[in-house]
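Here the complex is missing one protein chain, while the rest keep their positions.
Let's turn to chain A:
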Amino acid sequence: MEMVVVAPPAPGRLEDLRRRFFATPLQAVLSLACLTIMVFLAWKLLNWAVFSAVFTTSGGPEACQAAAGACWSVIAARWRIIFFGLYPYEEQWRSALACVVVVVMTVLSCIPVFWTGRRIALVWGAGTALFYVLMKGGVLGLAHVGEEAWGGLALTLFIFVTTCLVGFPLAICLALLRRSELPWISRTTGLIIDGVRSLPLISILFTFAVVLPFALPQWLQGDKLYRVILGSALFFSAYQAEIVRGGMQGVPTGQEEAAMALGMRYWQRIGRILLPQAMRNALPATINQFVISFKETSLVIIVGFFEILASGNAAYGTGEWRFAYVEVYAFIAFIYFVFVFSLSRYGAFLERRMSISER
């Protein structure tokens, strides 16, 4: 005798909706109420942002102010300030190109093909050099533009990328030093990491920008921009070091023993066995740290840099567009969203990819 087991038929979409949202009269009322509120808010927002909005600059600020909806004309009129800050007008194509270089460099280094030491170093070395030459000029017939004139999106990207570029290797060094067998090394490193983590980023930026020049000889100071980047890289590395260390603790001791038994030296074990696995463990937290650092670049306003948020302030701050600050901030929020959202989607892709290769 054979038993036939039949799965109950899967509920249709309507049936599923009914079960989830309209199971009891009270639930139905609540669902309808929430739906009404949501539709109302969505309509209001759409009406403001699209249907009643002004998109062209033809009417000037006055017509824009009179409109019932959003005044996107301010973006059309002022986008150059938002993206490029105080960078000289005729040279702004260089700043735009530099942003493209950063984006291309980041995208390239996200592709697994480029994940060998030599290729990634090539991409980042060439990309950073290209960015620097484009922004700074002074060679190849490009006019010289000092760091004090850099601004907008280009400056935000530059600070973020260099912070990570300096901070990430530093974080790995700190994490390795902290797990040293020699107590005086591990304890000192621990003290440095915890010390930096206990300070607010603003105070570190302020110290590096303003206080350090008093303590260092002239030739060691460098431009304020690079001191600030160094400070933010230090801050980044202290947090990232703990993330990397957490990832290392997740690697079983047997892995290093097997590598030792196969005759690998310290750096071979670290580079080939420990770090690749530790970074996999640490990936979600690392992406999180990148996102935080990207948004924290806005703090350089405090020491007088025109990154994208400060440029936004300048974009609406000059008389005629003063009323349109909501639109400017909404636009800047959108730019942040594009970068941060791509970053987190990429993180999700990496996690999926790794879970395939390991299981």
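The rule we apply is simple: a contact is a pair of C-beta atoms (placed from the backbone, for glycine too) under 8 Å apart; a residue touches a chain by one contact, two chains touch by 3 or more; residues count from 1.
Just so we're on the same page, contacts and distances are computed from a predicted model.
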item: Hidden chain of the complex, named as in its UniProt record, picked from "Thiazole synthase", "Fe-S cluster assembly ATPase SufC", "Glutamine ABC transporter ATP-binding protein" or "Cytochrome P450"; value: "Glutamine ABC transporter ATP-binding protein"
item: Residue of A:Ala258, A:Ile292, A:Ala333 or A:Ala348 in touch with the missing chain, whole complex considered; value: A:Ala258
item: Residue in contact with the excluded chain [from A:Arg18, A:Lys44 or A:Arg272]; value: A:Arg272
item: Residues in chain A touching the chain absent from view; value: 252, 254-255, 257-265, 268, 272-273, 276-277, 280, 357-359
